[in-house]
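What follows is a structure written as structure tokens; I'll ask about it next.
A single protein chain has been omitted from the complex, and every remaining protein chain is retained in its original position.
Then we have subunit A:
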Amino acid sequence: HLQVQTLLRERLCHQQLPQRPEGVDSQHKHLMELLKRTAVHGESNSVLIIGPRGTGKTQLLRCVLAELLAEEDVDKTLLQVHLNGLLQTDDRIALKEITRQLSLENVVGDQVFGSFAENLAFLLEALKKGDRSSSRPVLFILDEFDLFAHHKNQTLLYNLLDVSQSAQTPVAVVGLTCRLDVLELLEKRVKSRFSHRQIHLLPSLSFSQYLQAVQAQLHLPDTTFPDTTFCYDWNASLKVDKSVEAVLLRHFNSTKDFRSLHRLLMAILCRVSVNNPTIKPADLLDASRLLSADAMTNVLHGLSILELCLVIAMKHLNDIYDGEPFNLQMVYNEFKRFLQRKSNSLYNFELPVVMKAFEHLQQLEVVRPVDAAAAVAARAQREYQLVRLMLDHSQIMEALQKYPQCPTDVKQWAASAFG
């Protein structure tokens, strides 16, 4: 069963490339033709791959590259530079990285010599000297392309796109981004040099295709897996029955992308062990419940009764004052009103104790100060600083339902309309 774990985790966590990603044939073809033309014919191009998060942009690019580099002469000719907007936050850093990856002559070992201006001039001159028929083409891959558009003057983008439109070294500039409005970020000169080719990756699976994909993801290959009986049993247990379908439908309605599906399947996979070697529908149900649980409700389960009472007091203040911010003194007064009227099972807490509970709530970000900077500065009058409750009322009510051994008068207070 260990092999099952290895195989499936490889597939789910390590982003193993599928043979051909489904549903993206035309995009695959488009990108493939484009990169082939750069590598083989020396034709410069630029393209943007746009799609929401988790829809497989990087995976598409990697598949196309793997297929392209399978041809030996392309493998020996094409130079690649991989940049990421999150890592290279500045044009200076980006330029050093390009110079390092291309192993230009101002690189010794792993260190790049020269100032920013020198590096830029060096790179531009190197690219300028090349020509279409005799220089090795360079593929520039810019992940999180929209972040590069925030660099000063968009210098790097301008220069890369300018090279792609001049008779210099053939380059292909491929940008990956999840912003649909990325073209609006480009300056007019940069936008004019961009070829406006866009490849959109939008999740277009229907539910039945999604179900098939789930089964395919969990399916063990009959031919290569060593223990054939185990494999057979495993695959047989992957039938979709009503409860499974309902759970998957709920998940599908929430989000269609594969990244969250993998998260769900990983949660199920973690329950598979030597004592428990198959997947059961109950596993799926549990995993789904785990993933779709509300985060803040879980936090509320860990609060003390006093803290919970403060939260309920704040809920009532929100109802009375229609969402206006409040301070600790107001919350304490509201709490005292409850104590006077209802409770005889709770002690009358002193203000310092209540303040401690209140601080704990602030640390958990259940409440947040309205003005964060002033809150840090004015340490003295903490009980009069205005804060807001960061919870929705439904979360409070849901937490109270499941709170272990919650006193009934507290529950009644929460539910009542009059506080």
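In this section, a contact is a pair of C-beta atoms (placed from the backbone, for glycine too) under 8 Å apart; a residue touches a chain by one contact, two chains touch by 3 or more; residues count from 1.
Here is the rule we go by: contacts and distances are computed from a predicted model.
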Name of the absent chain as recorded in UniProt (options "Regulatory subunit of 26S proteasome", "Electron transfer flavoprotein subunit beta", "serine C-palmitoyltransferase" or "Origin recognition complex subunit 1"): "Origin recognition complex subunit 1"
Hidden-chain contact residue, picked from the options A:80, A:101 or A:165: A:165
Which residue of A:252, A:326 or A:349 touches the chain not shown here: A:252
Which of A:41, A:301, A:337 or A:402 contacts the chain that the document leaves out: A:41
Touch criterion as defined above, residue of A:150, A:196, A:337 or A:402 at the omitted chain: A:196
Candidate in contact with the missing chain, chosen from A:60, A:94, A:123 or A:357: A:123
Options A:10, A:105 or A:324, residue touching the unrepresented chain: A:105
Hidden partner chain, residues of subunit A it touches: 29, 33, 40-44, 50, 52-53, 73, 76-77, 79, 91-92, 102, 104-106, 116-117, 120-127, 129-130, 132-138, 153, 155, 158-159, 162, 165-170, 178-181, 183, 188-189, 191-193, 195-198, 200, 202-204, 250, 252-256, 292-297, 365, 368, 388, 390-392, 394-395
